[in-house]
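A selection of the complex's chains, in situ.
Chain naming follows the written order as A, B and C, and within any one chain the residues start at number 1.
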Amino acid sequence: MPKNFTIKRNNIDKILNTHPFSYNPDDQEHLKEECGVFGIIGNSEAAAHTVLGLHALQHRGQEGAGIISCDTEKFYKHMAFGKVGDKFNKASIIKSLEGDSAIGHNRYSTSGGQKQIANIQPLFAEMGCGKMALAHNGNLTNAVTLRKQLIKTGSIFSTTMDSEVVIHLLATSKKGNVTDCLIDALTQVQGAYSMIALTPEAMIGVRDPHGVRPLMLGMLDGAYILCSETCALDIIAAEFVREIEPGEMVIIKDGEIQSLKPFEKAPSKFCIFEYVYFSRPDSIINDRSLYNARKNMGIELAKEMPVGADVVIPVPDSGVASAIGYSQQSGIPFELGIIRNHYVGRTFIEPTDSIRHLGVKLKHNANKPIIEGKKVILIDDSIVRGTTSRKIVDMVRAAGAKEVHMRISSPPTIGPCFYGVDTPTKDKLLASRMSVDDMAEYINADSLSFLSVDALYRAMGETKRNNDMPQYCDACFTDEYPIEVVDKNSNRAIEC
Amino acid sequence: MPKNFTIKRNNIDKILNTHPFSYNPDDQEHLKEECGVFGIIGNSEAAAHTVLGLHALQHRGQEGAGIISCDTEKFYKHMAFGKVGDKFNKASIIKSLEGDSAIGHNRYSTSGGQKQIANIQPLFAEMGCGKMALAHNGNLTNAVTLRKQLIKTGSIFSTTMDSEVVIHLLATSKKGNVTDCLIDALTQVQGAYSMIALTPEAMIGVRDPHGVRPLMLGMLDGAYILCSETCALDIIAAEFVREIEPGEMVIIKDGEIQSLKPFEKAPSKFCIFEYVYFSRPDSIINDRSLYNARKNMGIELAKEMPVGADVVIPVPDSGVASAIGYSQQSGIPFELGIIRNHYVGRTFIEPTDSIRHLGVKLKHNANKPIIEGKKVILIDDSIVRGTTSRKIVDMVRAAGAKEVHMRISSPPTIGPCFYGVDTPTKDKLLASRMSVDDMAEYINADSLSFLSVDALYRAMGETKRNNDMPQYCDACFTDEYPIEVVDKNSNRAIEC
Amino acid sequence: MPKNFTIKRNNIDKILNTHPFSYNPDDQEHLKEECGVFGIIGNSEAAAHTVLGLHALQHRGQEGAGIISCDTEKFYKHMAFGKVGDKFNKASIIKSLEGDSAIGHNRYSTSGGQKQIANIQPLFAEMGCGKMALAHNGNLTNAVTLRKQLIKTGSIFSTTMDSEVVIHLLATSKKGNVTDCLIDALTQVQGAYSMIALTPEAMIGVRDPHGVRPLMLGMLDGAYILCSETCALDIIAAEFVREIEPGEMVIIKDGEIQSLKPFEKAPSKFCIFEYVYFSRPDSIINDRSLYNARKNMGIELAKEMPVGADVVIPVPDSGVASAIGYSQQSGIPFELGIIRNHYVGRTFIEPTDSIRHLGVKLKHNANKPIIEGKKVILIDDSIVRGTTSRKIVDMVRAAGAKEVHMRISSPPTIGPCFYGVDTPTKDKLLASRMSVDDMAEYINADSLSFLSVDALYRAMGETKRNNDMPQYCDACFTDEYPIEVVDKNSNRAIEC
């Protein structure tokens, strides 16, 4: 057994003094989605359906969740840290959320200092134009600047969220009605947003002009639903109607839906990483199955980066779909060579390198009989910091692999996201600091290859990337940011 | 969308009034292991390693866990309901478990009435022959009879566990030392047991003469380890030494190990269901990879019960390994046609049929693009009650499957277990009430087939089952019980 | 034993279904203070001293407490429901409240619906003029009107507290600095307020022009302290300096104190009920010992309402001081004829009449040997609803009293308070609905007498009440409200 897998006695003590058994390889090795949103209007069980919808969207945010419902007069809210299935599962809570309409929000875990109940969405405000609840997926790139201006003119912020800027712009807007005020507010913000707003009479859905984040329209027994992904429709057996378009605002009222296009038209810039990793494999976005998209990435990877080997092994669970594609394309058998311990959730935090080291074994174990003496192709969807990849490779080697070839079903991740994804700073991204060869050495693989940008676009059904006007936001792979980032430096200060 | 997947409004209310979001298809559709055990002696971080070991064995029991450590003089204990990763992860807890030796136990969830901290193992007693902690995996088949006798002669039981009988037999034994007293006690009990005992000087491991449950011997930096499965060695990077043999007792003291065979020799009767479902796929028992055994069952299944279809889909996660085998043997592509929501654990309880109905969707979702218009082979490892299978089939049909063929990688489950597995009574086992044809109709499948008993033995490397002297305990498939069940009727009364 | 003290079997069941053992005679029988405030600047243990100060002021508000500290740059806060001694007693909490200045607030229990952490003070806001924390004791009588105006002009309220109006008036003030903005804001509000504000540089204390609620200035090792009562100085062994005067604003900065009188001068209207019941007996307000004031009320009561009897018995603990006065004046011996169970706190809630009935016995028991066969004078400080008094009288009769004469050491309570005290509506006040004779009959006493308004003023050292310009706010006894109540009807809507 290789030396670096022994838990040294001295280390254990150190580990225990920090955060024993807290870790999350995914958190380190994947970019993180920040939010999921769900709303329904016109259903007598609005809150119960919202709970189910948020449960289905749990992968988009596990720190906490909130629901605000409305009975056309009063609003009711419940906010909690923790998983939806644990914190919204009491009948008493669901019954307390009265009314035929409700919106909800899953929040991703962020740095400890800001963990306060006030920072859980939906936001709520009573304004001159009326009462409104608001749930936001995305990130505003000029929030800090706007916040400073608003404070100067008398607005008082009660959270550190970028989304609160929208509420204050609304409250201080001079327009005549809620819709116009909201349009007025959104015209001033920049960035990515898929939002659901709830007033006593209507539910409003809106996507930023570039449509960076998804927003789906569904229907259940005549009630309209808005949500981040189609899997949230499936869980309640609702019908998928269509996607809200980039730059579109829909107002749902009295069972009718009205569509506005209030913003200047802009090219669609849907986040390609939603296909690579974020969204659930059983979701469908833009008529494209996420599972099939990932399988296609595996197929393209096998074409572009073939390697003679005995077995294709996915890093669970993020590499499974592309590994199946790789296996089918290459004819090399797909096997579960790494076993995941399901009693460890996604939400643990690895505070230190030494715990991350232990972390891999707490979550994964090598399936030795599958690996021993074999040439192994390991498939994962991306490499962020590289620490987990290195340990996975070491673990596979320790189990007796003759060769380990790492294949990544997306291009190297070189740029942080400013549009609603929690990413390390650029200097923490392995691919922004090293060549692919150096990365291979760093993670201790016999070979390492990434999918090319064009192959990624081919997996998405395009011929190739249109470099003049890219079909997607792929800034994390190309460093080309389609929306100006006004508050780049001060960004994190207010947890935008 | 078929009518029976709509959440009726009336129903939701009823659901919420009972146990919203509490459910567990696995709990209904699989037999349940009752315990995992782990012990280590001669390591200054004994408790920390025991926590890690129990984490690796969490699948064998999720209701609660306990650890007792010893510093050659005093014993220290911590017991808790809940997962090891949640309840034993504080440095303060681990530090409080002082000493160079420790044993621990994972306990499976049982009926609510008995949920009390006193029922979490290891047991501990101060006796005439000294102090001892004891952890037991298995079930004693004459515990009720022995308990009655012991109470009559003055013993006072403080738990409702069958294992406590052993402690009282020990305490009242007239033999001269701990080992002899323990042998004296075990000579009086019948049934299945893999036990770890801890005294101030020694750790003792023992398996019943038939060796129904597993018990492994490992070593880490000179410290001996006993544990249920090899995956608990892997997590701490310990070496696998050998299995404790059926009827063997090992005494580990001062870094030395002594082996005794104190019981009358009996034929080996290892539980074949450990291979079918219980043990972790990355464990190795009797030199046989669990993952490969399951893949072999899938291969045998494809040979024995072929069907023309477009896609092989596992019921996650229990059917994955055999589905890979089935796909490789049949050439029909393996795809993830059912997506599991990882935010739902194994431990939820489905109290009513109506919740079970909802349950499938909370835990699983059909991956529609993979299923729509296809002839589907669904692979699972077993059918217990059949309710989950029916809903899975319905879900797959609702997603547009043209045909649904269910293939089960083990024979029909017709008999309850009395050797340490929590099974429904015989009348609740679908296969004991119905023909395979009727079961197919019940679960709404176009066809349903099980693996034959002989094919199961072939997957295990045997030519066929030796009907005169079966190589394994397969009572759940054959109704042939290798160990007499003295207290069959009153069994559950004391939660044996 | 009289019939109405038997716990009927049927009733118990009913009781248990509502709120078993939840009750509070005081809550029913006494007007309730709404807040206590404490602040300190210039002490390296600011937060620890604030915790101690709030503990001493716990009687002014038991629902929850909050502390905000400042290290001249950043603010730190901790808010919690529950008692200070339970929720602020961890070193980690106190250490997290860094800095040399801190202010805190005790909050009184209010109706359930509004129980949310956002409603615990101090309030905090970042404004154009800087950051500020604010703690308020009192009630603003035009808060609803102001709130509506502010919302119309774009302010967003994040609590339902009247005090938040001040913050928004501050934020939207056009004045040049914090002090001027605060004066500008307070000039617009009406009602009662003793406030402590904390900015990065200064602590500010201010009392409304009538000085309805107390505010004390103290000093400890050169650090200035502001607090509601002197008992909060005693607990940290701080020196009492002087009272903040009605209409005075003090600004404490760099160890210096500056006094302003920014408001139009108004007659002093200190709340006389602070002397009757609210403040702690060991506090001193306006050079007058609370304990002695209450004893004097008992002495005046003995003079004005004498009765031949064997024993003077206080209703514990509110009647003790006046009972001692009554006994000393009348020469009738003082005895503890009613024993209080100390394991029942002030904060329990009696939801129904039937529980209130049981409540008296849970909290009090008659000391039978002291009462049996005696003519008893019962002394209490006030009667609000009368239900507790009736049960106390019945309990004393059941213990064998020959006669029961109730004497109340204040005048009949006929008016609700709009200046910071939680009172029942007028129709719930027994004295506003009944003559004293009817009240006597209602509470089942042989006689009942109240102290006259003039005698109350004599006990306070005045010759009599100056009816043209009363020396105190005595609205609850006289229905004469010294400060206009603009939002009388909508008052409770925003929990002012």
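One rule holds for everything that comes next: a contact is a pair of C-beta atoms (placed from the backbone, for glycine too) under 8 Å apart; a residue touches a chain by one contact, two chains touch by 3 or more.
In this text the structure is predicted, and so the values were computed from the model without any measurement.
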item	value
Entire complex copy count, 3 subunits given	4
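By our rule, only the chains that are shown with their structure count from here on.
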item	value
Required minimum of steps from chain B to chain C, each step between chains that touch	2
Central chain (by mean CA position)	A
Copy pair chain A, chain B: interface residue numbering same or different (half cut)	same
Length of the line joining the C-alpha centres of chain B and chain C, rounded to whole Å	61
Chain centre separation (chain A, chain C; CA means) in Å	50
Gap in Å, rounded to a whole number, between the CA centres of chain B and chain A	35
Touching two or more other chains - residue numbers and ranges from chain C	none
Chain B residues within the chain A interface of the complex	1, 5-7, 9, 12-13, 16-17, 20-22, 43-45, 48-49, 51-52, 55-56, 58-59, 62, 83-85, 88-91, 94-95, 221, 231, 234-237, 239, 280-282, 284, 289, 291-292, 317, 320-321, 324, 328, 333-336, 339, 341-346, 361-362, 365-370
Residue numbers on chain A that touch chain C, as the complex places them	117-118, 125-128, 151-158, 167-168, 171-172
